[in-house]
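All remarks here apply to the structure that follows.
All protein chains but one are shown in place.
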Amino acid sequence: MNRREPLGIAVIGTGRMGADHVRRIDRVISGARVAAVVDVDEERAKTVAAGIDGCTAHTDADEAMASPDVDAVLIASSGPAHEAALLGAFARDLPVLCEKPLTPDAASALRVMEAEQALGHRRVQVGFMRRYDTEYVRLKALLGTGQLGRPLMLHNRHRNVASPSFFTSSMLISDSVAHEVDVTRWLLGHEITAVTVLRPTPSSGAPEGLRDPQFVVLETDGGALSDVEIFVNCGFGYQVQAEAVCERGTARIGDGHQLVTNMAGRWGGTIAQDWTERFAQAYDDEVQAWVDATRRGEVTGPGTWDGYAAAAVCEAGVRALEQGGRVEVELADRPPLYA
Amino acid sequence: MNRREPLGIAVIGTGRMGADHVRRIDRVISGARVAAVVDVDEERAKTVAAGIDGCTAHTDADEAMASPDVDAVLIASSGPAHEAALLGAFARDLPVLCEKPLTPDAASALRVMEAEQALGHRRVQVGFMRRYDTEYVRLKALLGTGQLGRPLMLHNRHRNVASPSFFTSSMLISDSVAHEVDVTRWLLGHEITAVTVLRPTPSSGAPEGLRDPQFVVLETDGGALSDVEIFVNCGFGYQVQAEAVCERGTARIGDGHQLVTNMAGRWGGTIAQDWTERFAQAYDDEVQAWVDATRRGEVTGPGTWDGYAAAAVCEAGVRALEQGGRVEVELADRPPLYA
Amino acid sequence: MNRREPLGIAVIGTGRMGADHVRRIDRVISGARVAAVVDVDEERAKTVAAGIDGCTAHTDADEAMASPDVDAVLIASSGPAHEAALLGAFARDLPVLCEKPLTPDAASALRVMEAEQALGHRRVQVGFMRRYDTEYVRLKALLGTGQLGRPLMLHNRHRNVASPSFFTSSMLISDSVAHEVDVTRWLLGHEITAVTVLRPTPSSGAPEGLRDPQFVVLETDGGALSDVEIFVNCGFGYQVQAEAVCERGTARIGDGHQLVTNMAGRWGGTIAQDWTERFAQAYDDEVQAWVDATRRGEVTGPGTWDGYAAAAVCEAGVRALEQGGRVEVELADRPPLYA
Partner (left out) sequence: MNRREPLGIAVIGTGRMGADHVRRIDRVISGARVAAVVDVDEERAKTVAAGIDGCTAHTDADEAMASPDVDAVLIASSGPAHEAALLGAFARDLPVLCEKPLTPDAASALRVMEAEQALGHRRVQVGFMRRYDTEYVRLKALLGTGQLGRPLMLHNRHRNVASPSFFTSSMLISDSVAHEVDVTRWLLGHEITAVTVLRPTPSSGAPEGLRDPQFVVLETDGGALSDVEIFVNCGFGYQVQAEAVCERGTARIGDGHQLVTNMAGRWGGTIAQDWTERFAQAYDDEVQAWVDATRRGEVTGPGTWDGYAAAAVCEAGVRALEQGGRVEVELADRPPLYA
C-alpha cells in the first residue's frame, strides 16, 4: 500500500469500545480517518457518524466495507459477531484490527485461521493491547536483552473494581485471564500446555454465585510457570501487574512505578536521559491542545504575559547570580487582555 | 474558526526541537498537517519537507506565512529570532505556538505584548510544555481542590545529564530555571517578587568556569517560597521534580511514581479505576501502530494464531475451573503462515 | 517466676545460629545472660564461653541444664538433636526457645507435644521469628482490624542468593517453605488442608539436580489460598515478601517500603506520628553505643565541640530569622582535645 493519504477505516460496533476507537481515530492518532461506522442500532451509528466529516453510518457491515472510502476495518462488535465480520473483510481482502477475543471459541478461531490461510497472506491484528503498553513493552525488551537470564516464572495480578452484571465464573477465564494468556505467550515466547484453576471461597464483595477471585496457573512448553490472580470485584481499583522471575533477577511492572528490577544486590529502575524522553507526552499533548484550541478559534495555553513574566524574573535571577544575594523583580502592570 | 479540515501549520526553525515538532504534527497528533517548513539552511528545510505530502520548504518565514495553506505558525527557531517571527505572524493575524523563551529579554517581550494588544485579541501560546505533563497537571488539579490547603512552599529539582558546550552560568537561570519560574507562577497562581541565587562550589563534573549547580529561591506575592536546585551536569540522568508543601499536606511529582501525597497520617497515590484510564496509552499506540503498518502494507501485531491460541487455552481453563484441578491444552499445529 | 534478676540461659548448639543468639543475649537484649553453652565440639563451646562473665562450657546438654544458674534453654543445635534436648528440658521443667524446625518430622513433633502435655503446662516457644518482624507484625495487626475484610489469598516470595551445598530439593519445602507454612497459619488463623507443588524447569543457576525454583500452593480450612515462590539460588539477594489479598483491599510487605496497602482507590502507607516512633531504633542504638564505649573507657559519639558548634550556628540562625536575610557564623577555634 505505502499510501500518503489517511487510511479510511470502517468501525464495526459502536458500543463503549467501538465509540472509544472512533474518538481515538478521529481526534487522537495520525494518518487515519473514520470513513464509516456500523451498528445494529441505526440511531447509535448515525449519532456517532454525525460529528465526523465524511463518515457514513450503516447497519450492515458488508455495505460499509463495500464503500470505496473504506481501506481497513476495525471490529469492535460483540464476540459472537466477529467471525462473520472477519470473513466479510477477507472477502474484500481488507486489513482488520479485531478486538479480543478473536472469536469466542477455539473451533471458530480455527475456521477464521483457515479462511485467512486461503487468502494466502495475513490480514488480521488481534486487539491484545497490552503488547503496546509502555510498561509491558519495557518488560519484553528487558527480557529480550538476556540480562536477567531465562524466565522461570511469571506472577500476574488482574484486578477490577467490580464485574458487570452479566459476568459469569467462566468469564473470569475467557474474558479476563485471556489477557494474561496472551501476555504469557508473548513475553515468554512459549505455548501454554496446561492450566490449573484454584478456587478460594468467593469474596463477599462478589455477586452471589460468582467464583471470584480465582487463581490460575499456566504451564508452558518452555518449562515456565505463569500464575494469575484474577479478582474482578476487588473494590479498590483497576490493577494489572506482572513480575517476571528469571535466572538472575526479577522485573516487575504495574504498580505505577514503571519497570522495577531486582538484580545483583540492587532494586530499582532507570532514569530518563533527556527531556525528549521525560516530556514526550507533554509535548504531544501541548501541540494537540494548541491545534484543537486553534481549530475552535481559541487561545487556551500560557500566553504572552507568561512569556514576559518569565523573562522579567529570569533577568532578576541573572543579576542575583552575578551580584550574589537577593534581587527584587520589577514587573509591568498586567494589561487587561491578559487578565 | 471551528474548522473540520486539518490545520495547516508552518513550522519555523527545523533544528532538533523544530524537527521533532514536524514529526509530531505529521505522525503523532490529529487534526493538523505540516503545510510549510522554514529554515535559514535551505537544504535542511527541503530535507524535512521532502517526506511530507503537500509540505513546502522556505528560507523566508514571511513567504511561508503568506501561503494560503498556512493556518497557524509554530516558532521553533532560536530565541533571538522569535520577536520578528511573532510580529510577522501578527501581521497576518495567525495563531502562534512559540517555543520558550518567548523572547530573550523582558524588553523585547514587552514589545511583543504591546503588538499583540494592538491586534485586540490574543494569538500566542508559549511553549511551557510542563503545563501539559500528566504529573504536573495532576499536581495542579490537586492543589485546585483545596484538599491540602494553601501552598506554602514548592521544592523543585531540575537536573540534566550534561550541559551543551555553549551553556553559560547565566543560562542555568534564563534557559533552565525559566521552566520552574513558569511552573511556580502557574501552580501557585502567584507572581514572583524576588529572586535569591546561592552558589555552592561548582561540581568537578561541570565544565571549567560554569557555576553548576546553583540553588535559587523565588519569593511570591502570595507569600510562598519556591526553591530550585538547578544542576545541569549531574551525570546520572534527566530529572524534573516538584514538591508542593501545603497547610495540610504535601504532594510530590517527578520520581517516576506519579503523584505521591502526604496527608492525614498516610503517604501514597491513587489507583486507576478502569482500563480506559490504565491502558489509554496502550490503546492509542496499538491503533496508531496498526494504522502505520497497514499504510505500509504490513501486519505487525498479534495475529490470528495468537487469537486462536488464547481461545484454546481459555477453553482448557474453563474446564479446569469447572472440574477443578489441572487440564492439558490441545493446540492445533501452527500453520506456516504464522511461523 | 516474675523475677528481677537476669534470666540465666543455656544455649545448646553454638554453630552460626547459636553463636548469634549468644551474642544477642550477651550484648543486645536486656534481662538475660548466657549462663552456659553446649556444643559437641568442646573447643568451640569453650571459645564461645570465654568472652562471657560467668558462662560455663559443656559438651553435654543435661549437665548444662543441671546447673543452678540455668533458668531457661535456647536450643540451636541441628534439627535431629532437638527432640532429646526438648525432653531433657521438660525433665527439669525448664522454659525453652527452640529454633525451627521443632523436630524434623511430624511423628517426632507429636512425641514432643505429648511430653509437654504430660507436664501439664506449655514450656516451648518455637523459633518462627517472622512473627516478630516489624513488617509481618504490622500486616497481622492490619488484618486484625478487619478494615480490608476477610483474607482470600496470600502471595509469598522467598528468595535466597544461593543455597548451601547440602541443600536438597525437598529441603526447599521442609527448610524454606516451612516459614511460609507458619506465616500462613499465623496471619490467616487457618490450618492448611492441602499442598500442591509445581516444578518449573530448574534455573541454570541452581546446582545440578536441585529442583529450584518451586511454586507451592497451600489451601486452608478457611477457604483461602497461599502461594509461595521458593527460589533459593536467585543470585541477586535475600527477599521475603508477602501480599495479603482481602475482600476490600490488599496489603504487601517485604519490598523495603514497610507495609503498602491498596484500598479505596489509593495505594500507600502510614507516616510516623512522632519522633519516638521514627527514631526509636536511633535512641536504642545511641544509648547502647554510649554504654559499650563507656565500658571500654572510650568516648566515640558527638562531643562537646559538636554541642558548641550547633549552639553557635543556631544563635546565628535566630538572628537571621529576626533580621531577615543572611548572618555569618562566628566560631571559636577548635581546641586540640576535639581535633
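Labels A, B and C are assigned to the chains in the order they are written; within every chain, residues are numbered from 1.
The definition used in the following text is that a contact is a pair of C-beta atoms (placed from the backbone, for glycine too) under 8 Å apart; a residue touches a chain by one contact, two chains touch by 3 or more.
For clarity, every value in this text was computed on a predicted model and none was experimentally measured.
Contact with the undisplayed chain is limited, among C:Thr47, C:Ser67 or C:Ser169, to C:Ser169. Of the candidate positions A:Val40, A:Ala66, A:Ala81 or A:Ile271, contact with the hidden chain is made by A:Ile271.
Considering C:Ala91, C:Ala141 or C:Leu321, the position touching the chain not shown turns out to be C:Leu321 (whole complex). Contact residues of chain B toward the unshown chain are 149-150, 152-153, 155, 196, 198, 200-201, 203-205, 213, 215, 217, 219, 222-225, 227, 229, 231, 234-237, 239, 245, 247-250, 255-256, 262-267, 325-326. The omitted chain makes contact with chain A at the following residues, 260, 262, 265-271, 273.
FYI, only the chains that are shown with their structure count from here on.
Where chain B touches chain C, over half of the residue numbers in use are shared by the two copies, so each contributes mostly the same positions. The chain occupying the central position, as judged from C-alpha centroids, is A. Per-chain CA centroids place chain A at a distance of 44 Å from chain C.
Distance between chain centres (mean CA atoms), chain A to chain B: 20 Å. For the pair chain B and chain C, the distance between C-alpha centroids works out to 48 Å. In chain C, the residues that reach two or more other chains under the touch definition are 262, 265-267.
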